[in-house]
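Of the protein chains in this complex, one is absent; all others appear in place.
Chain lettering (A and B) follows the sequence in which the chains are written, and residue indices restart at 1 in each chain.
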Amino acid sequence: MDDDYYSIDSILSENQKIQCTFKVDIPDMGHLDGGHERDIKAQSRVQLPLWLAFILIYSDYADFTIPPPFNSRVRNALNAEAKSVKLSALVGAGGFWYGFGKMIMRLLDDEPANEMSGLLTKSFRNRLVEVIDQAQHFAALGPAGGGGQSGDAALAFREGLEVTERELFLLAQESAKRTKQWYESTDRLRR
Amino acid sequence: MASAESRQFGNLATQLVQESRRSTLTDTLLKYNDSLVRTVIREQRNLENLINSAIAAQADNAAFTGDAPALLLYQTVVLRNKRCLLAYHAHRLDRLKDMYWALGGALPALLADNDLRSRLSPHEVDFLREYNASVMDFRGDFSAELDIAASITHPPRDLHALVRVVRDCGVIETELGTIDFKKGQRFMVRRADIEHLIVQGYLQEV
């Protein structure tokens, strides 16, 4: 999620692919497509990882289309009920939906970039309370507690968490556990 | 661009970083992937050659600009590979440092672990030795009043601790005189005298 140079997560999140349409011919680069052409021709479409696509788009050698995890269907679903969307299903297990969106946002012009930022922050905030609630619920159950009464909707929500949300879940769960442990510990046995 | 490995620039470096991710998720240090590191470095040399010939081609024909995007791409891949290589190594060093401190800076105990040893590159063993030397050097500056390698995980409550011996650790100097800690015995000792033995797993607090 962050831009830290050494961040493993940041490096991997830039591997998400994006569809680019080249605006220029680039000789000897056909291999980028994994294809058999020797050269890349203008107007040809290629799926490229973001780390590579970014500089091409930025330098105006290529255009891109908004990737499926951010298409209008997904946007509508998120706007209607953010908690019901399985973000992990959009970017694959271990995928970074927010990190992906952030990079798309950086490639967009002002207006669509603001829109993207709005979509990302709104979805994040609408889901955050549920993430934390569930994490604290799990921490309260203690080591023996399984799914318990948490229900199908809660389970589906947990399965739909993307990597950044999953991290927040763990942070909240650990913190709640630490605090609970302290409250429940007793010093009355102290000598 | 004959070999298959060069067809998708950056893929191999990504594999390295995926190993780092797996290492974090499983909380283990995987074996140092020497051959993959070497292959990525070979890819870097290959890219350097491609860049040099692209520059040469451009110099031959002032009007020819078709290679500019290609140059940009090669350079991007070089920088990406470099970032992956550095992140892979930095991630391993971070894990090694954590393991070192988890043992309270007991380097011999760490290096005696043959299973761990077999997963390290020779450079990583060198790193641990030099890191340890730096820490010891720094630690010596305070040795009279403070042990900077002492555990800080739990704030102290009492000056003394009741401990059980989990593994024999031989004769140790304490304020009560020398004690021969034998497995199964219990002692009430000054915490500062034996803190390091708890960290290294010889003693356990009761």
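The working rule: a residue touches a chain if its C-beta (ideal position, glycine included) is under 8 Å from a C-beta of that chain, and two chains touch if they have at least 3 such contacts.
Following the convention adopted for this analysis, contacts and distances are computed from a predicted model.
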item	value
Chain not present in the shown complex, as UniProt names it (candidates "Ubiquitin-conjugating enzyme E2 2", "Alpha-1,3-glucosyltransferase", "DNA replication complex GINS protein PSF2" or "Mitochondrial LSU ribosomal protein L7")	"DNA replication complex GINS protein PSF2"
Chain not shown: contacting residue from B:Ala56, B:Ile148, B:Leu162 or B:Val206	B:Ile148
Residue, one of B:Ala57, B:Ala102 or B:Ala192, that touches the chain absent here	B:Ala102
Where the unshown chain meets chain A, residue by residue	1-2, 14, 51, 54-55, 58, 98, 101-103, 105-106, 113-114, 117, 120-121, 124-125, 128-129, 132-133, 135, 164, 167-168, 171-172, 174-176, 178-179, 181-183, 186-188, 190-191
Chain B residues that touch the omitted chain in the full complex	76, 79-80, 83, 97-98, 101-102, 104-105, 148-155
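Keep in mind that, in the parts below, only the chains that are shown with their structure count from here on.
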item	value
Length of the line joining the C-alpha centres of chain A and chain B, rounded to whole Å	28
Residues on chain B engaged by chain A in the complex (per definition of touch)	1, 6-10, 14, 17-18, 20-21, 24, 66-67, 69-70, 72-73, 76-77, 80, 83-84, 86-87, 90-91, 157-158
Complex contact set, residues of chain A against chain B	5-9, 11-12, 15, 24-29, 31-32, 34, 49, 51-52, 55-56, 59, 61, 94, 190-191
